[in-house]
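Each remark here refers to the structure printed beneath this line.
Of the protein chains in this complex, all but one are displayed in their positions.
Moving on, here comes chain A:
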């Protein structure tokens, strides 16, 4: 059983993948760094000469730095699609500021008398730059490159969200799967890379004057060599490109199941859920691992492939609540249960569509829906207690959390507050166990496979029957964690493989088994 596997075993098992990811990570870091040096250093030099450009250029590079990394990657997708290019451009933009700023500062801080002497001796501008300013600015310039390197090693983990590879695949896969070994297998090498490169550059930075001119030549060569690492792991070839979330990649009811049960060996890239549907729509990807009730299935005209060999377990949504909270406030469960039976798959897809695609506020969508169901009551503004509702970063989660808030506010004297946007199953569940939230909507399949990490025999005996799965997780959660599953709401948000409708019909693909013919 995987949960009892040691970290060392995991690393050994995944050593091929770990090496590939590490090389990709180094490659991503240094390709972008190389470009940042090639552009940043000349820009830094330019603004020491054209003083009026200094403020706008440094300001612009500074603004780049303040954009949250995941948002910057998001901005890149419409421009450059998915894969290495947007990742490299985003990393390059991050690396730019420290390099420009330190080149500028380094040159500015060269003793004015020394520069005066060099000009007075009859050096041309170029000679002054190469013989005096750059060598003397080198320690400061290297400090900038050092900062940029460490930033890049860190930000490069996010490249896994847009199918650019790197150690982020393990980190985000591990977070999504509640697999600590996997997180560490990504996080430890990433931290080591940061420490090693930082230390190596620190050595270069304190190099004696005598050898400073050597650095001028060695550094670019080193950058190019390290950059080329990215090209080493070669793509493996099928015609169809699949984009799977990090979570899907490591799950038995995900990529592992596809390989084992269906025998599929698709060319696979790892990608964030947030951009996967759009990438499929834009023909960057052909097959994606979506969720069946996602609003974007409708928005991007995708078609769900039939799971003819039944690897995807039932994923019925239900609120899971700490039992202590239920006992403290008996009126809570009836209020939450008002939602039972009101939402089926197509309604959920429709609601998600309004939130994900039409960009309506989840709170408003929730309110409209409850009103239409005659379930909406004005808030009582009670002060009996506070119920903290969590949700994962899915459309479902946001909407359900908002519905529960309205129900609690309207039918009880409790006051509800929402904590939406918990990064993944592990984060949401840990928050619940640690009493940071009182409830969040979870899926039966996730409970079985991810949280309980049930062994293969148990899974096989349950997986075909949604009722058995529900009963199993209900009992196990109550015993192990003191957390109660309330009755399922009604819709099944299961994993599904999906394709563009047009391509699927052109290739006559209806079922997952049909994909095999396309390998």
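Note that in this section contacts are C-beta pairs under 8 Å (C-beta built on N, C-alpha and C of every residue); 3 or more make two chains touch, one makes a residue touch a chain; residues count from 1.
Assume contacts and distances are computed from a predicted model.
Between the listed names "ABC transporter ATP-binding protein", "Cytochrome c oxidase subunit 3", "Aromatic ring-hydroxylating dioxygenase subunit alpha" or "Ion-translocating oxidoreductase complex subunit C", the UniProt record for the complex's undisplayed chain reads "ABC transporter ATP-binding protein". Of the listed positions A:19, A:63 or A:117, the one in contact with the omitted chain in the full complex is A:117.
Screening A:105, A:127, A:328 or A:436 against the full complex identifies A:127 as the residue touching the chain left out.
In the full complex, the hidden chain is touched by chain A at residues 111, 113-114, 116-124, 127, 131-132, 135-136, 209-210, 212.
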